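Only one protein chain is missing from this complex, and each of the others stays in its spot.
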Amino acid sequence: MSFQNPVFIPGPTNMPEEIRKACDMATIDHRSPVFGTILNPCLKNVRAVLKSRSAEIFLFPSTGTGGWECAIGNTLSPGDRVLVARNGMFSHRWIDMCQRHGLDVEIIETPWGAGLPAERYGEILKADRGHAIRAVLATHNETATGVRSDIGALRRAMDDAGHPALLLVDGVSSIASMDFRFDDWGVDIAVTGSQKGFMMPPGLAILGFSERAMAATATAKLPRTFFDIRDMARGYAANAYPYTPPVGLMNGLKLASDMLLEEGLDNVFARHHRIAEGVRAAVRAWGLGLCALSPDVQSDTVSAVRTPEGFNATDIVTHAAKVYGVALGTGLGELAGRAFRIGHLGSLTDVMMLSGLATIEMCMADLGLNIALGSGVAAAQEHYRSSHAVAALQAA
Amino acid sequence: MSFQNPVFIPGPTNMPEEIRKACDMATIDHRSPVFGTILNPCLKNVRAVLKSRSAEIFLFPSTGTGGWECAIGNTLSPGDRVLVARNGMFSHRWIDMCQRHGLDVEIIETPWGAGLPAERYGEILKADRGHAIRAVLATHNETATGVRSDIGALRRAMDDAGHPALLLVDGVSSIASMDFRFDDWGVDIAVTGSQKGFMMPPGLAILGFSERAMAATATAKLPRTFFDIRDMARGYAANAYPYTPPVGLMNGLKLASDMLLEEGLDNVFARHHRIAEGVRAAVRAWGLGLCALSPDVQSDTVSAVRTPEGFNATDIVTHAAKVYGVALGTGLGELAGRAFRIGHLGSLTDVMMLSGLATIEMCMADLGLNIALGSGVAAAQEHYRSSHAVAALQAA
Amino acid sequence: MSFQNPVFIPGPTNMPEEIRKACDMATIDHRSPVFGTILNPCLKNVRAVLKSRSAEIFLFPSTGTGGWECAIGNTLSPGDRVLVARNGMFSHRWIDMCQRHGLDVEIIETPWGAGLPAERYGEILKADRGHAIRAVLATHNETATGVRSDIGALRRAMDDAGHPALLLVDGVSSIASMDFRFDDWGVDIAVTGSQKGFMMPPGLAILGFSERAMAATATAKLPRTFFDIRDMARGYAANAYPYTPPVGLMNGLKLASDMLLEEGLDNVFARHHRIAEGVRAAVRAWGLGLCALSPDVQSDTVSAVRTPEGFNATDIVTHAAKVYGVALGTGLGELAGRAFRIGHLGSLTDVMMLSGLATIEMCMADLGLNIALGSGVAAAQEHYRSSHAVAALQAA
Partner (left out) sequence: MSFQNPVFIPGPTNMPEEIRKACDMATIDHRSPVFGTILNPCLKNVRAVLKSRSAEIFLFPSTGTGGWECAIGNTLSPGDRVLVARNGMFSHRWIDMCQRHGLDVEIIETPWGAGLPAERYGEILKADRGHAIRAVLATHNETATGVRSDIGALRRAMDDAGHPALLLVDGVSSIASMDFRFDDWGVDIAVTGSQKGFMMPPGLAILGFSERAMAATATAKLPRTFFDIRDMARGYAANAYPYTPPVGLMNGLKLASDMLLEEGLDNVFARHHRIAEGVRAAVRAWGLGLCALSPDVQSDTVSAVRTPEGFNATDIVTHAAKVYGVALGTGLGELAGRAFRIGHLGSLTDVMMLSGLATIEMCMADLGLNIALGSGVAAAQEHYRSSHAVAALQAA
């Protein structure tokens, strides 16, 4: 018999039951007016979650990876130059995709654990007097390293350079969990998926396009049909879809985004921050360090925890799954074996998080690490207690 | 937004998702042959869970309380004498029911926290030379105090006295979680519900009747129709039911009992024992005591934890619900305000239990009890680690 | 592979998906304040569905049969005289229950197919000068014969006789589907279940008690605990329950009653009437007759259709299930083999009903009855068309 513990992977996340029930929808005719009553609230709500007044929102039966392809395919042409920093596995994959689509990718190599170097972006953009660079790519939250970068700073660097490149942002593991300001940051395309902050099953790529990004679709020459924003936009204008829409997932997104907005985005972000702070307190109590090189880049959705030299961090993940039935994330890329990852986003409570931390402690002890059982839990408890007091006061 | 933590009440328990899905069944015609394919495996499996070869099993759309009424209503007549010890709230309630049904109840007052006094039962039965006592009632596990009694010893006392009374046992919070031996213990009627060890929603009273109990139905004069075993037995003989059966719940019971038997009853009991031992280790680490007066009567499904004099134990329960969204049990009856209860039965993992213990620690600290955060968790972790190691070896 | 056709049995009915999802609820602590937020809307809504301003509503984890037992057990004492007409299987069963509970039942034998004889009730009550009769029992809708009786007329007969007996009404297959007026008709206890007009799974007995019925509970001497209204009332007063409540079903009832009231009871009744009229048009087109002896007693929830002499009506039911996967009701009691029953209540559309009628036609043709395929369907279509036109106009 296998009973269901929460998962602590950096997505897909635990899902609230009401969202699952909304996704599990009987077949409707997606060409009937009912479809519009599902589609339009999604578009409106997602726009609000992005903190945008005017972004065009698009929903594809796909994933974050498909969302990336949609972003570049609709705005760029073969040979176009793009500028992007590589500071983890997901920025690496996006770079790889650009190269495979024939783009000319200028890569800013950045230490894994560091945030995106806005200054370096700025220098290169300033030097690009001819504006050959058509797009700047940025991964808001590196899921591999638990590093959140400062997109606002990147925008300021672009503005300082007076550079007209589009700003394409991967917000897969940040949007709906950490502050994301489409309008304030001048984001041109934001990409996310359904299975992270939206607390849904995977299967939806969710994108926001600025007016400038929409304009770029007219001249972009990369081939596309499935991901063609123009077909999608024409569909939406008629409350329709260019092919069979994933109605159940969209119905789930309608509810999920309602729930997020009802809770209040700031409360959602504070909740993620509170849980993450407890995790970080536990990591400190264990005497371990995060991959994130400085506090200002620590992610509130995922923590990548470095383990001591000579210890295979992946053993913790394997052991937790096998012995305790708990899912954690392994280290990826250059962090493989050197770090494990704790996902702490989506539908999660302080109480659930404590069970994850307690499990990690048991695993570390089982595997011979010198760890005091209960030590990380106590540190997190202390944080959750005091922050709950504040939360309770605010709610009263 | 409210996310779902596990519950730690002594029933209803957390439910495995597959069991919920089995209960959530589309309407079928309960007069069609399909009904028999649900009913009969239930009867066969429940018999096996009771460790009986021949008990007649009955399923009513009701609760454990209804099960008690079914037990006495089908075997006794107004004025009949019954013998029963009172050692907690649930034995008290059963006594109250007997009195309201006009039975002559001989009560053995027993300290709350003590097990049923088999010796005292035996003395009274021996003294009852005329066999006026028609039934002996026993609560196997007192959910109010966390006390499990020795039904085998009670049977031996009855046998020693050579007394023919029926043995009616309330196994509501023990059956399917702790060892229960219908045949070996010579139980005549066992009563339980769907919402405890069977990990289902409430709504089913589940009973086993011995041959002698079945015989008693012929002469019992307490009025009954809804709970009449004879109508029910006639129904079952024709793969039918005397009124509208709760088909969904029965479909859930079919799966739940399959799952229990597939895991193996001894493994189910060992799992409950392991989790309970962790809880008890935590309680010791906190410097608190259990209501159960001695280790041999400690229940593996519920622990009633005494709090220091002058502290209102119910505050912990209220605080846990309000601040942390976690459900615990209050003290009942004479334990109100003096103890709180931790349910640890049904669909529960070590990992989930640790989150319950961590929550209790935060509550106690919040409420000013002198408790070291993480101390009980660490004690439980230590136990779960070592016992898991054994479990893993056995599985290998 | 078996695909799910709608059922056409007179309960349990087809269930709307949203109600099933509301019933399928994760475990909550039924001793927490959340319970009151489920319980109280149920009580308020059910009262409104009964068209009562002041009835006390009670919900038991049971069935309609349990509801009957609750009604008599709480208001009567052994030896009490009750007056009841027997015009079908369900009134018969209620009589049987009364006799088994030691009541003195005066039976008005009434032809199956006829409504309850209000006049005859009146004569007997008038003759009962000493008011020995403590309760008048009436089955509002005889599910076995498809006969709806006039409870208002019965009340007038009681009033004309100036008789103080309680009026206990079985509304299992009428309430929430056909007009039921608790207050106007001076009903003292109304009994129904969850699995009919409320479109839910079986498992709830739903009762309304008048002030006079509540008063009778103080003196009634029939033994009861599980069904004791006084315990239940005490529980409700504290937002609690005397034992483990069926929370999921209650959550479903909250939604179901919301849905009924939102649609509007008159619209609900009109919908049932429209669908029933289509069924009756089909029966006429087939050249067959209903068991209901006159149009004024034809039920809008179930039609019992007589088949020609020499033909076994049950063959239609068996054939429909086996060959077409469609559930119909057999004839019960003296109608066994002479009639089959079509349930047309609950969550049903005209379109679904047409598939039931089409199936019956195929069965009758397969079994050699001289029936024109499509004939009954056409008659029903004609009715649904015209009545839908009216409905559409009203909605516009």
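Each chain carries a letter (A, B and C) given by its place in the written order, and its residues are counted from 1.
Here is the rule we go by: a contact is a pair of C-beta atoms (placed from the backbone, for glycine too) under 8 Å apart; a residue touches a chain by one contact, two chains touch by 3 or more.
All of these numbers come straight from a predicted model, not from anything done at the bench.
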| item | value |
| --- | --- |
| Contact set of the excluded chain (shown chains only) | A, B, C |
| Residue touching the undisplayed chain, where the options are A:Ser62, A:Thr110, A:Ser174 or A:Ser210 | A:Ser62 |
| Contact set of chain A toward the excluded chain (per top definition) | 4, 7, 9, 11-15, 20-21, 23-32, 61-66, 68-69, 78, 96-97, 100-102, 193, 195, 201-203, 222-228, 242-249, 321, 327, 329-330 |
| Residues from chain C at the interface with the omitted partner, ascending | 1, 3-5, 14, 16-17, 259-260, 262-263, 268, 323-326, 347-352, 354-355, 358-359, 361-362, 365-366, 372-375, 377-378, 381-382, 384-385, 388-389, 392 |
| Touching residues (missing chain, whole complex) on chain B | 17, 21, 26 |
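FYI, only the chains that are shown with their structure count from here on.
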| item | value |
| --- | --- |
| Chain-level touch network, classified as line, ring, star, complete or other | complete |
| CA centroid of chain B to CA centroid of chain C, Å | 35 |
| Shared-contact residues (touching 2 or more other chains) in chain B | 4, 14 |
